[in-house]
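Just dropping this structure here.
The complex appears here without one of its protein chains, the remainder shown in place.
After this line comes subunit A, so read on.
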Amino acid sequence: MSLKGKGAVTGIGETDYMRASPKDAFELQIEASLKAIADAGLSPRDIDGIIPIGITGAPAEAFVTNFGIPDLRFSAITPLGGASGIAALQAAVAAISAGICNHVLIPSGRNVSSGARAGVRIHQMPQFHLVTEFEYPLGAISPAQLYAPMARRHMELYGTTSRQFAEVAIAMREHAILHGNAVMKKPITVEDHQNSRMITDPFRLLDCSLESDGGAALVVSAAERARDMRQPVVEILGVAEGHPDSPSSITQRPDITRLGIAKAAPKAFGMAGVTPEDIQVAEIYDCFTYIVICQLEDMGFCKKGEGGAFVEGGRLRLGGALPTNTHGGLLSQAHMLGMNHIVELVRQLRGQGGRTQVADARLGLATGYGDLGDGALTIMARA
């Protein structure tokens, strides 16, 4: 049985994104969830499935308690870091299609000052015990240092340049400013990027995503039920997750320029029955500029090694051939573990994209990337 077209995102909700929110992570999760449920035209008591996202995600029980949910029929967690949100979509559609539940809430929210700082969490997580034992004591402390060698090898093998990384950062910033609900508000140029301080070569400050506070949430329902609900129907045509070779250690990975999404993409595109050329808007996980380039290659938008040239010439900007991260992404809107990418894709396909709306966008995709290379993507369409 294929999951194609079985599920739809019927509700989306986001808080304001900022640095140093006065609200704690749970309050941000509740605020975004209530918005998403109201957006779907549902009552919180209609929720009968919950998949919390992120290490500061409150357990399903907390939502049951606060919302008075009478009969929670499905709960799960999807531990794929920034790919968790899309992996949760897959789990939600599978559960709904199997008749287990009707409306799955996928809540997320974080307050960096309360301890979920992305840059220091890896060594506390059991799935990274090899990195923690063998690499952390060398001074490999941050995800940036673990991912930078992937980018460096790509540059050495294919001639990819830091100025090409800048193209990604500039597009995200331009979209964040237009979008409005974004942490970063100042335009940047290639020179600004090149002059930003080196963090861990080849990543400069403007290659790195933000640390920010906020919440984002989704409601997933059966596609056939969505037709009678409040919003324009946005169907999930394809969804898949993929795990890289050597998932616990990038150092030991045979090909460090290939991410888990390379395994997921053929499944998701095959399920949806479309090709990369058909995609009109893309929300691509962008914890670092290079990761966008690598995913474009791994999904087949271009060949391995051609991603640097692919992002040149404004291709990712509004008006370009592949408008990408129309909300500004993790680089310039907020680091919401990619949940903001899914919210933005749905908004675009509903035609509710505001000042960053891609004209007549009917088919788009969102990706997630997490931990040491897990990947996921979903292809959605306006019904």
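Just so it is clear, a residue touches a chain if its C-beta (ideal position, glycine included) is under 8 Å from a C-beta of that chain, and two chains touch if they have at least 3 such contacts; residues count from 1.
Keep in mind that, in the parts below, contacts and distances are computed from a predicted model.
Comparing "Iron/zinc/copper transport system ATP-binding protein", "FAD-dependent pyridine nucleotide-disulphide oxidoreductase", "Zn-ribbon domain-containing OB-fold protein" or "Carbon monoxide dehydrogenase" against the UniProt entry of the hidden chain yields the protein name "Zn-ribbon domain-containing OB-fold protein".
Across A:18, A:34 or A:130, the residue that sits in touch with the chain not pictured is A:130. Considering the whole complex, the residue from A:15, A:56 or A:200 that touches the absent chain is A:200. By the touch criterion stated above, the residues of subunit A touching the omitted chain are 119, 123, 130, 132-142, 144-145, 148-150, 152-153, 156-157, 197-203, 249, 251-252, 256.
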